[in-house]
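Some notes on the structure that comes next.
Removed from the display is one protein chain of the complex; every other protein chain stays in position.
For subunit A:
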Amino acid sequence: MRSIRAAAVGAVTMSLALAASACGGGSSGGGSNDSPKTLTYWASNQGASIAVDKKVLQPELDKFEKQTGIKVKLEVVPWSDLLNRILTATTSGQGPDVLNIGNTWSASLQATGALLPWDAQHLDTIGGKDRFVDSALGSTGAEGQDPAAIPLYSMAYALYYNKEIFAAAGIDKPPATWDELVADGRKIKAKGASVLGAEGANVSENIHHVFVFAKQHGADFFTADGRPDFTAGNVVAAVKQYVDLMAKDKVIPTGDAEYAQNQSVSDFAKGEQAMLLWQSAAANLKSQGMSEDTYGIAPVPVRSGTPGTGTGINSMVAGINIAVFKNSDNLDGATEFVKFMTSDEEQTILNKAYTSIPPVRNAQEDAAFNTPANAVLRDTLTKSAAALPQVAAESQFETVVGTAVKELFADAAAGRAVTTDSVRAALEKAQQQMPAK
């Protein structure tokens, strides 16, 4: 009898505990300064691996702790998970205090209201807007609104080419236009090497490239008032030109249609591929054992003329922004940390480690960012790079159009014809999948 009573008491207690914990879930919105001594920081994966990132970042975080007494808990989140993790954190309100975001997501995440807006006064605490270069600031949120994030690392696309393969094929300078690239491709193929790498199944890479091609065709994926416009004649022509690099010009090998894990970078690093269009690839290539004097860096080709504004755009403004999560329980500390990460000194150290370009004017003065290789990237960023559309539906645009391009590459790889009509049909389907508002 006693044991039965004990069991009954146990059952009741457990039920009560469960009911209580079920009610206790969820938290009130809005930030606070309840725990001023700790911060959680989600860093994006910038180095060759997560371990590399930890090694780069931890000494700086220790420095920050020494200066301010705030301990920063670091988590490096792989790219494949980052956006999902941010969405989950947004929904639950349980997230980091400070986080890195891909700068193209700024407007989309801004619309969710998860990130702390940086109004002029708040910006002054980290030294004001003028410390940053304009191109980087153009990717921090929708126009006319306070930035949702602060630029941290800037990157640009460039054409990486293998000097040895070029010499063997008798090509003395990197191609400046797409026609030249296709012509060089023939010489390279005659020598048995493959020409140009691409990540055909990587949705984001596809977007970055078709965006630039669209600019070169004088086209935009969105109208001035932010509505999707994927089927305009010159948008279709732009997407077709990119896919045609595989379908018609045969400079991208068909096998690349299924690449999505940076296999094209490995192909290039192994010396099997003559060219690669990539953003700030130096650190990545080095970690794969390719020495710096075996490859050259040139601006991404244009249709004609030289890179510049308008149809001379030859890169997106690639980069990482740092943002404060609105639900943070250490808002002051988070601001302090952003100030630290965007200080001249830290900007120099971190961008050197990741071979990216600092978006902070003063830090750009450092000699490390004025080597010939980095000069190409810097020039591109200041003169001929454009920000992806800063609209709330940007992230959906990346998915649906990126997927459409992936399917078109699959068609090209399977030997099916890629025509203006098939490209338009693919883009029309993508446009119909965009949210109605």
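Descriptive notes on the structure:
Rule of thumb we're sticking to: a contact is a pair of C-beta atoms (placed from the backbone, for glycine too) under 8 Å apart; a residue touches a chain by one contact, two chains touch by 3 or more; residues count from 1.
In the analysis below, contacts and distances are computed from a predicted model.
Set against the options "Hydrolase TatD", "Anti-sigma factor antagonist", "ABC transporter permease" or "Aromatic-ring-hydroxylating dioxygenase subunit beta", the UniProt name belonging to the omitted chain is "ABC transporter permease". For the options A:48, A:183, A:203 or A:298, the residue in contact with the chain missing from this view is A:203.
Listed residues A:373, A:400 or A:427: the one in touch with the omitted chain is A:400. One of A:65, A:180 or A:258 touches the chain omitted from the figure, and that residue is A:258. Listed by residue number, the positions of subunit A touching the unshown chain are 4, 7-8, 11-12, 14-15, 18-19, 22, 29, 84, 87, 90-91, 93, 108, 111-114, 200-201, 203, 254-255, 257-258, 260, 326, 392, 395-396, 399-400, 402-403, 406-407, 409-411, 413-414, 429, 432-433, 435, 437.
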